[in-house]
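The complex appears here without one of its protein chains, the remainder shown in place.
Chain nomenclature is as follows: A and B, assigned in order of appearance, with residue numbering initiated at 1 for each chain independently.
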Amino acid sequence: MAVGLEHCLVVSISLFLLGVFIVMTQRNGIRVLMGIELILNAANLNLIAFNRFLPNTDVNGSIFAVFVIILAAAEAAVALAIVLAIYQQFSTVNLDEISSMKH
Amino acid sequence: MTSIQIPELSFSLIAPELILCTAAIVILLVDLYVKNVERINITLLALIGIVLAFFSAGTLYGASELAFSWLIIRDDMSVVIDQIFLIGAALIVLMSHHYSERYHFPYGEYIVLLLFSTLGMLIISASADLITLFLGVELVSITLFVLTGFEKKSLLSGEASLKYLLLGAFSSAFMVYGIAFIFGMCRTTNLISIGSLLSEDFIGSPLLILGFALLLVGLGFKIALAPFHMWAPDVYQGAPTPITAWIAAGSKLAGFIALVRVFSLPDISFHPLARTWVEGIWWLSLLTMIIGNAGALVQKDIKRMLAYSSIAHGGYLSMAFVSHNDVGLQALLFYLAAYLFMTIGAFAVVIAAGRHGEERRRISDFAGLAKRRPFLAAMMSLFLLSLAGMPPTAGFIGKVWLFGSAIQAQYYGLAIVGILTTLFSFYYYLRVIVYMYMRDEEKEFEAEPLSVSLTLALSLSALGVLILGVFPNTLMKVITNSVIVL
Partner (left out) sequence: MLLLDYFPIFIMASLAMAFAGGTVLASFWVGPRQDKSEKLDTYECGMPPIGTPHERFNVKFFLVAMVFVIFDIEIVFLFLWAVIFRRLGWFGLAEMGIFLMILVFALLYVWEKGVLEWASKAK
């Protein structure tokens, strides 16, 4: 069976839902970030699949995917830095414990 | 071997962006290699860069072209918005100069990041393609995540930056996923092409609607539309105050401009799909106005109160997308400019009223400010009254225009809710003024003396609010022309 657009979309939607599920349920900052990366990759898969399987698409989809990869990396680096700084202050990366705001 | 057709490069059309980028890199290098560089010199370098970019943007009026293989659009609207952004950035630099002296954070890096976030905003305003739009949005977001956490000694700042980062990245991911579907259905990421494609034939695909909806949710997070506003109060409270002002003014402006670029495509208005947006944004706008104003009522912290007020303003502003006509767009641009001045001004007063290690954070801390510092109290009253929409300030003109556009488009219900919530909002704005003028202070509290930079920022914002309120015609004319060209 040849792999077609539908297969890619199914994988992509599964990745997306998995990502959203992780973001909603995990309380560890790093894990939440991993969930976000999953969503970004789901989007990338979509972009590439549309570009590959649909006729008359312009190449922008693949270019967009490249930019998404770069920005995901930049975001991950910044996130790591912020999480490190947070860890120094709170000695935890658990989102429920990081709460000092007075409402 | 065939050589590739190189697209025409019109660097002059992106001169403001190039100047700002160069300024940021120069400051980075100066900060690295010049030993013990004075903070004032960094501030001056940044201001020079911003002023140069401002004037180079001014020379681009009337250009109206697409450049860089349709990635960049340079129309009058983008020029007006660029200039508004640059004025805002200059005010923030002036505020930061004062604030960084109080808390000693690495100033060079801070300014570099601030300039890069402004660059992101300029890119958004000039983007004609979802790629450039996304790049701009991300540049703004990522730099602001870092800037939010700049007060390393403060627990609030770190917590705010983590919350902002996680929700910001989450919303970006939604945006990208939506864009992927839009690309799949339209087969291009170019906004102009998407616009003309949609006007030709109605592609009733649910995936297209899903794509635009996800994009709207992503951008809704960035501009804190209810129900995607939960992050805003915490982030506004925790971030260093100049950055709070920049998130409230600059980043919100940028988000709305992104929405304008996506949802006000010239050809899309006739499209049946447009009704779907209008309905969606109608609900968002209604909800945001109510939740924002209701939330502001019960706040005790001044920054949180201003955060909810900023959410409420997001609701008023998104009314322009519901009315979906030229008047709405013009009113939106005008109100964005007015909103920038009054928000930045209000936060500048919050900075000025504090001193090292002790800020006036609670609204009750402002009691008796009028006796001690009459100038600051007067300024704060001006900005708050403008936010509430009192004549003769900029806020009044903007609100009248905005509600007028909704009435013109026959969305009476929304306009009425807008007017009612505005009346409602007078209560919490006036409460601060009552505290300042009619209550005695609970403890002796001497604020720092006003520095030159902060005085400049305060008076420029006040001037902006008053000029736009009393003589709105100049900006109105420019905006009206720019939207017609569009």
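Note that contacts are C-beta pairs under 8 Å (C-beta built on N, C-alpha and C of every residue); 3 or more make two chains touch, one makes a residue touch a chain.
Owing to the predicted nature of the structure, the values given are computational and were not obtained by experimental measurement.
Undergrad: Of the residues B:G58, B:P206 or B:P449, which one touches the chain left out of the display?
TA: B:P206
Undergrad: I'm checking contacts with the chain that's been left out. Which of A:L9, A:L45 or A:L95 qualifies?
TA: Among A:L9, A:L45 or A:L95, only A:L9 touches the chain that is not shown.
Undergrad: For the chain left out of this view, which of B:L32, B:V298 or B:I416 touches it?
TA: The one listed residue touching the chain not shown is B:L32.
Undergrad: Which residues does subunit A use to touch the chain missing from this display?
TA: 6, 9-10, 13-14, 17, 66, 69-70, 73-74, 76-77, 80-81, 84
Undergrad: If the missing chain were put back, which residues of subunit B would it touch?
TA: 1-4, 6, 25, 28-29, 32-33, 185, 203-207
One rule holds for everything that comes next: only the chains that are shown with their structure count from here on.
Undergrad: Report the residues of subunit A in contact with subunit B in the complex, numbered from low to high.
TA: Touching subunit B from subunit A are residues 12, 16, 19, 23, 29, 32-33, 36, 39-40, 42-44, 46-47, 49-51, 54, 56-58, 60-61, 63-64, 67-68, 71, 74-75, 78-79, 81-83, 85-86, 89-90, 95, 98-103.
Undergrad: Show which residues of subunit B lie in contact with subunit A when the two form their complex.
TA: For this pair, the touching residues of subunit B are 129-131, 134-135, 138, 142, 145-146, 149, 152, 155-156, 158-159, 161-162, 165-166, 169-170, 172-174, 176-177, 179-181, 183-184, 187-190, 234, 237-238, 301, 304.
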